[in-house]
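Structure, as structure tokens:
Yeah, one chain of the complex is gone here, protein chain that is, but the others are all in their spots.
As written, the chain order gives the labels A and B, with residue 1 at the start of each chain.
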Amino acid sequence: MKKKICMAMALVLTLSMAAGCGSGQSDSGQGGAGSTQAPESGSQTQDASQGAGGDGEYKDTITWVIGNDQDYLDPQMNVSNSKVIPQYYDGLLGFDSDNNIVCKIAESYESSDDKMVWTFHLREDVYFHSGRHCTAHDVEATFDRLLDKENPVRYTTNYSYIESAKAADDYTFVVTLAEPKSFFLQSFAKHQTAVLNPEYIEKYGTDLGSTAESVDGCGPFKCGGWTKGEEMVFERFDDYYGDVAQTEKIVMKIVSEQTSRAIAIETGQADIADGVSPDDAVRLDGIDGISVSKTDGNGCHLFQFNCKSDNLPLQDPKVRLAICYAIDRDTICDYLYSGLGEKPIDSVMAPSVAGYTSVGVLPYDVEKAKALLAEAGYADGFDMTIMTTAVYNRGVEMGEILVEQLKEAGINVTLEVVEKAVFSSAWGGFTPEEFNSQFGWDMFIMGSGGDADADTLLYRIIHTADTNINNYGFYSNSQVDELLEKGSVTMDEKERNACYEEIARILFYEDPFGCYMNLRKNVYALSDKIENFSVSPTNTMDLVHLRCRK
Amino acid sequence: MKKEKTFLEKHPILRRFMRRKISVLAAVILILFVLIAIFGPMVWTVDPLKQSVMKKYGPITLEHPLGTDNLGRDTLARMIHGARTSLSISFAGVLSGAAIGILLGVCAGYFSGWVDAVISRFVDVLLAFPGLLLAIAIVAILGAGSVNTVIAITIFTIPGLTRMVRGCVISLKNSEYVQACYTMGESDMRIIFTHIIPNAMSQIIVNVTLSLGSAILTASSLSFLGLGVTPPEAEWGAMLSGMREVVRTYPMGVLVPGIAITLVVMSFSIVGDGLRDALDPKLKNN
Partner (left out) sequence: MLKYIMRRILQMIPMMLVLSLIVFLMVRMIPGDPVDLMLGFDVPKDTKEFERERLGLNDPLPQQYIRFVGNALKGDLGTSIFSGEPVVKELAKRFPKTLILAIGGTVFGALVGIILGIIAAVHRNRMADNIIAVTSLMAVSTPSFFLALILMLIFCLQLKWFPSIGMDSWKGAVLPIITLGAQAVGSIARTTRSAMLDVIHQDYIRTSRARGVPEHIVIYLHGFKNALIPILTAVGLRFGGLLAGATLVETVFSIPGIGRFVVDSVGNRDYPAVQGSILVLAFTFVVVNTAVDLLYAAVDPRVKYD
């Protein structure tokens, strides 16, 4: 009975939150942000309260098998993915499962007319897992750590546009920008800004999030244990201010073998299997009691160019364009990803990213490729090296196909398959000379995505830079630079989208940055007993409403 | 008929070897695979790298007698080229390892003293790395690829052979025959190359044959751990581990390379045993 009241209160709270969020918003220009989500989240909550009434019908523990563990449970350091951090930590804002910006710890927010000063009003009923009451001062401590240029964390540079972030009183938080940024809300809602407990910051320093004990957030789950490379336990946080999780415990087990994960779901050892291979996806979907969820993701695979390669042809945009034309993306998707329903991407970002406009899938045209090569003076072809890694789903196979397809255009490719460690160490802020002498790749596989906004996605990786710390392939194009700079301060949506459309066009048809391949899907194999499964384009599962019949 | 008899009579080793039918069968299988590796690509001229989208996981047809793989490549062609890769990796690794092992073993056994001490400790240390772990560590240092797999197998092979040859040499050195050579004033080199090595040869051959089989297993284990040959090169272990994800939807994908590996490794063991019996009847049953 107590549970029911709780759920009902949560329902009211959620509805009021959804309504409250955006009401004080003087900014209505953001693409699709805000209140449209109220009906859906309402219905979900109702559904939830019904479920909680039927005691004993649902499992207390859900098992989720996944291929890779997390690196850090520190929102300011984690690069693994966005599957786990949002379960433990909440920020002032966040995303719902359709990538819309929603209020979390903030109840409402407003901006000054010049979009330079943003004021957030905090809820008063937010607690950390440790029991600490969350106030604006905690948010301030979090931002002090995030913005500290002396002791930078991984995401410090991403928020360098913030001039100050201070608590005005216990429940008011004010962010002042150096200049108005079109993408501010998108960037601010990312889980990198999640609120940390200042006591933990003090106590653990850079070790925060390296063990289960050092995790303390305001999110719907507590970390109930973490054995690296083995398993992580999500425990329901009963004092959560929003909907309380429906399942007491969710266990994430690390099972590195794809085949073993499939068997685990088939034998009922797991309720959710993450990272299903394209071939297994079809087979598992056909099995009674298992379904496969395929939803649009916002990441894509691409093979990026080393634009400053000492292998001279690669420095010529015409040659890079020729390589792009010589690759048959449709065939590659048919070959490798048909089981997942993945298709070639038609821009440099996914349709769910703010700023997206389709510029069409680059056509497959070997004749054109040959003509371009001849124009550039390489009619007889040339030799090059492509790096790939099995870290990406079917990355090695994709490399193998590239070798074959580029042969048609007269390009002789040597494939180099590297381990995760070598892959990661290549983006250590090298100059082109250092990179060429140490690695010597002319093209390399990359994943791109995870951002909900064109600026946060692209600026970092394509704006001219001296080292490859973010711009991995030393891409440089003055026109693209100008457009990026313009896009980041243009507030008019239409004008802004035009900037990114032009960028996409240049990157596709004039001066390629990489060969964009498939738009990825978020794929999960689920037991039919799983209810309320939903996953956002950035691949964050809604574990709060997730439940599993016995 | 008569001619053959005299041939076998002239070669007692071969005759003893031929006595066991299973050894003969295994030897035939090995010779067959070696022939396939050498001449196969000339007979079956399909390109093992040629991909074809419509044909992935293809059934057995005249065009593709063993079906096709995940990229629509002809499995038979890949098996043939894979035989080349797998066998040459294993031969190259084991033979170079054997050469170094024999050299070290002979030095240790013949010169004794500090040479023996240094070499023996070195071998002890190599032997202290549990099996596959040594190969993993070596490939981790050098990076994946067929040449580095060969190096890993080479180092993997050295300690066992060194130890065995050393033992052989020590027992031969004390034989009356070699002692006699000493007193006749023959040089060390001459004694080593004309008397000791030829006499240790039978054991060396047996050991090398057995190592060849385990080298194929080591190479395939490395491929499974993602530390083996670089794709798209065809290698049996890589083919096997590459197709394990589709083991249920397309079992042929793992069965073909899996059976080939098992068959060849088994054959090496059987031939090795057969040779042991044939070369040295006293060692029988051991």
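By our rule, a residue touches a chain if its C-beta (ideal position, glycine included) is under 8 Å from a C-beta of that chain, and two chains touch if they have at least 3 such contacts.
Just so it is clear, the structure is predicted and the values come from calculations on it, not from any experiment.
S.K.: Based on the whole complex, identify which of B:Ser88, B:Thr249 or B:Ser269 touches the chain you can't see.
M.R.: Of the candidates B:Ser88, B:Thr249 or B:Ser269, B:Ser269 is in touch with the missing chain.
S.K.: Among A:Thr61, A:Ser130 or A:Thr157, choose the residue that contacts the chain missing from this document, as touch is defined above.
M.R.: A:Thr157
S.K.: Decide which residue listed in A:Thr119, A:Thr172 or A:Thr259 touches the omitted chain of the complex.
M.R.: For the chain that is not drawn, the touching residue is A:Thr259.
S.K.: Which one touches the absent chain: B:Gln51, B:Asn70, B:Gln203 or B:Ser241?
M.R.: B:Ser241
S.K.: Just the residue numbers, please: which parts of chain A touch the chain that's not shown?
M.R.: Spelled out for chain A, the touching residues are 65, 71, 79, 151-152, 154-155, 157, 207, 210-211, 227-230, 253-257, 259-260, 263-264, 266-267, 269-270, 419-422, 424-429, 469-470, 472.
S.K.: Touching residues of chain B against the unshown chain: what are they?
M.R.: These residues touch the chain not displayed: 22, 121, 124-125, 128-133, 136-137, 140-141, 143, 213, 217, 220-221, 224-225, 237, 240-241, 244, 247-248, 254, 258, 261-263, 265-266, 269-270, 285-286.
Convention: only the chains that are shown with their structure count from here on.
S.K.: Please output the residues of chain B touching chain A within their complex, sorted ascending.
M.R.: Touching chain A: residues 49-51, 53, 56, 70-72, 143-144, 226, 230-232, 244-250 of chain B.
S.K.: Flag every residue of chain A that touches chain B in the complex, lowest number first.
M.R.: Per the stated touch rule, the residues are 258-259, 277, 279-280, 282-283, 331, 334-335, 390, 396-397, 399-401, 403-404, 415-419, 422.
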